[in-house]
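Omission of a single protein chain aside, the complex is shown with its protein chains in their original locations.
For chain A:
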Amino acid sequence: MLTFDRYEMPATLPEALALWADAPEGARLVAGATDILPWAREGRAGDVDLPLGIDLSRVAELQGHERHGSRVRLGANTVWQDFLDDAQLARWLPVMPHCAVWFADDQIRQQATLAGNLVNASPAADGTPPVLALNGELELCRWAGDHILCRTMRVEDFVTGPGATRLAPGELVNSVTLDCADGYGASFQKVGQRRSLVISVACVAALVKLDETGTRFADVRLALGGVGPVPERLRDIEDRLKGEPVDTRLIEDAAAATAARVASRSRVDYRRRVVPGFVCAALEEAAERARVAQRKEALHA
């Protein structure tokens, strides 16, 4: 059971940051609350009484998203369902709808934020692999007495271990910025105990851009989650494939090497069998979707 001595709903970023700067020990930021509320239950943190909850969901500056050149900036309040409901976001970030459809369920996605998922830093977080694949960066802001101070950090550097990040005291995530991947084909593979409402035992995010002939990999992005303390980007495999023809044997070969990346504490054998298959399937599917996207574009041109 989670109780708060004080619960604040700031409407602006300066208000939120000022509250956070002066917050008593133990205070928490609350976004969608889909991690915080289940955390305060028997078997986990148990009954928790927090001195202060700062609810970010009404902070105007954290809403919405926009494109700046080749990057897409998502306000920290962007929720998972946005990737399924907003056609423009889906086009810019083609891997996100495929990840979102496997994320929790339709209802939790209305609440759960991408930023909360990254800060929560679960090794099994579904959000981190696609964000790594899209060269995600966080804008971290804090209150410096009379003005806001911000810095940016790559998500790859931000998540340091299970539940551990480089978020400094008084800081909050203001936005998540990602590569715009318009024209890429994408895939997200996930396995857990069931379909909906399930934590990944393993997941893979892939993005593929084809060359103009539609037969070679122009760009490949690949990231792995659920199989080690932190999700990781598979740059060596990306490099191996870039410029090469899209070929089943080559993909299988490259994927076989990924079994060695499994560094989890449990179900190692199972994960070692699943991961190469997932990498293969993800690359094939992403390549196929890239082909379809290319054909559509040609049709429109």
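Assume a contact is a pair of C-beta atoms (placed from the backbone, for glycine too) under 8 Å apart; a residue touches a chain by one contact, two chains touch by 3 or more; residues count from 1.
Keep in mind that, in the parts below, contacts and distances are computed from a predicted model.
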Options "Cytochrome c oxidase subunit 1", "Thiolase family protein", "ABC transporter permease" or "2Fe-2S iron-sulfur cluster protein": UniProt name of the undisplayed chain: "2Fe-2S iron-sulfur cluster protein"
Which of A:Ala90, A:Leu210 or A:Ala223 contacts the chain that the document leaves out: A:Ala90
Contact set of chain A toward the excluded chain (per top definition): 1-7, 9, 30, 32-34, 37-38, 41-43, 47, 53, 55, 57, 81, 84-87, 90, 94, 97-98, 101-102, 104-108, 110-111, 194-197
